[in-house]
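Just dropping this structure here.
Up next, chain A:
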Amino acid sequence: MNAVFVLSGLGIFSLIAEIFNFRRALFPIVVLGLIASAVLLILDWNTGHSYYSNMLTFDNYAVAFSTGISVIALLWFMMSSDYFHNNTHVTDHFALVIFALVGAVFMVSYSNLAMLFLGIEILSVALYILAGSKMKDLLSNEASFKYFLMGSFATGFLLFGIALIYGVTASFDLSQIAQKILSPESETSALLYAGVLLMMVGLLFKISAVPFHFWAPDVYEGSPTVVTAFMSTIVKIAAFAAFFRLFTTCFSPVSPQWTDVLIVITVLTLVVSNVTAVYQHSVKRILAYSSVAHAGYMLITLVSLTDISSGAMFYYVLAYAVASISAFAVLHNVAGEGDYAIVDSFNGLAKRNPFLAFTMAVSLLSLAGIPPLAGFFAKYYIFTVAFQAGHVGLVLLAIVTSLIGIYYYFRVIIAMYLKSSDKTESIAVPVLNQILLVICLIVTVVLGIFPDMLINLL
Partner candidate 1 sequence: MSTFLIYKLALVLAVFGITLLVAMYSTYLERKVAAFMQDRVGPDRAGPFGILQPLADGVKMFMKEEIIPNVSNKFLFIVGPCIAMITAIMAGVVIPWGNTITIGGETYTLQIADINIGILYVFGVVSIGVYGIMIGGWASNNKYSLLGAIRASAQMISYELAMGLSIIALIMLTGTLSLREIALMQGGGVGSDWNMWNVVYQPVGFLMFIICAFAECNRMPFDLPESETELVGGYHTEYSSMKLGFYLFAEYINMFTSSALMATLYFGGFNFPFQNDLGLDPNLVTILGTVAFFLKIGFFIFFFMWVRWTLPRFRYDQLMNLGWKILIPLAIANVAITGLVKILVK
Partner candidate 2 sequence: MPLNYYIWLSTALFVIGVLGVLYRRNIIIIFMCIELMLNAVNLLLVAFSAHHGDGAGQVFVFFIMAVAAAEVAVGLAILIVIYNNTRSTDIKVLNKLKW
């Protein structure tokens, strides 16, 4: 809980730092603050406290996810350091990002629907601005607008769902809702199902599952690369964790009513996103569709709930996030700002900067799920979970789609190692980014070789 205060304080500090000309000192302070919040979060481990009359609960699930978010955020800051350096609104962006993190922490630790809503909004509103932070660039504007539009649209659905559930259960508290749903005298009415479905729709928008995904590629492409990286990692983690928390703790009693729907959506997500990704030319769009696809894989944990599904999901999310961050970091270095990198711009990267090419290859392999990298185990756990729940067909489909996935990930790899480009000058990579890439590399490999550490946490 203290971490929330630290993060909020950090955000406020960043906000007013500009006024006092603290820009230079800001970056180290933010990094220290993030580390501090991660440490504070870890101290909450196994305490399971609830705060503010049960608005937030820092159980192990919440602690694990919010620590994960802080760590990913640290990596993200390392990645985007140079982006911040060349920006006139540096402190604003810092503040927005940190507030978004606060929102993300809310989203993983809420035990009241109000906090879910607030978390989502704190996160989203900050991101709407970040997405459009290239003010003169129409593409960025457009991305920002579409993100805003779809975000608020989704919020509408979410809220309508919340309202209906409140109508049935007279409470916003997760445990009370669950009790009301369970209690024999409450006839589970059509309103409840409608509410559950509407909330599902709202959250599916947020995690960009098919058929609510259409905004994601546009937004990802138009936004500045670092912001896209933020969206596809931290936002994804938070949104999915929130989704998972809601449906496992709250709506599990009525799971027969929503599981089938979710299965359909999972299937659609897996197929559509992977197939569409094959036809993309821009690396950012490929990564966007890949993130949609990964949402599909994560959804598998939700439709097949067993005792290890939350652990599997956590592992998946982390493996995915680390690999994505490093992929985006490479993209950021290769394409730079203002360049909407198509696959061809990776041509001959292996010659121009072997290190970048290598890390990109490893990240993509991890995303594709090739052993022994973390991405493979992530998929593996999910398949195991699905197997346990008896969704063999789903597993088969997931395997087929991940094969399709290999195809488009490998297009980039092929471009890097195979094709030659007229540009031959080598690419200089900032030191922080190098460190980041090395860390991501190590984490991806180590997580892959010793997955047990994380899986048993939850």
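Criterion applied: all candidates are chains of the complex that A comes from, given by their letters.
We adopt the following convention: a residue touches a chain if its C-beta (ideal position, glycine included) is under 8 Å from a C-beta of that chain, and two chains touch if they have at least 3 such contacts; residues count from 1.
Being a predicted model, the structure only gives us computed values, none of them experimental.
Asker: Given the complex, what touches chain A, 1 or 2?
Answerer: Spelled out: of the options 1 or 2, chain A touches 2.
Asker: Which part of chain A faces candidate 2 closely enough to touch in the complex?
Answerer: For chain A paired with candidate 2, touching residues are 113-114, 117-118, 121, 125, 128-129, 132, 135-136, 138-139, 141-146, 148-149, 152-153, 155-156, 159-160, 162-164, 166-167, 170-172, 191, 214-215, 217-218, 221-222.
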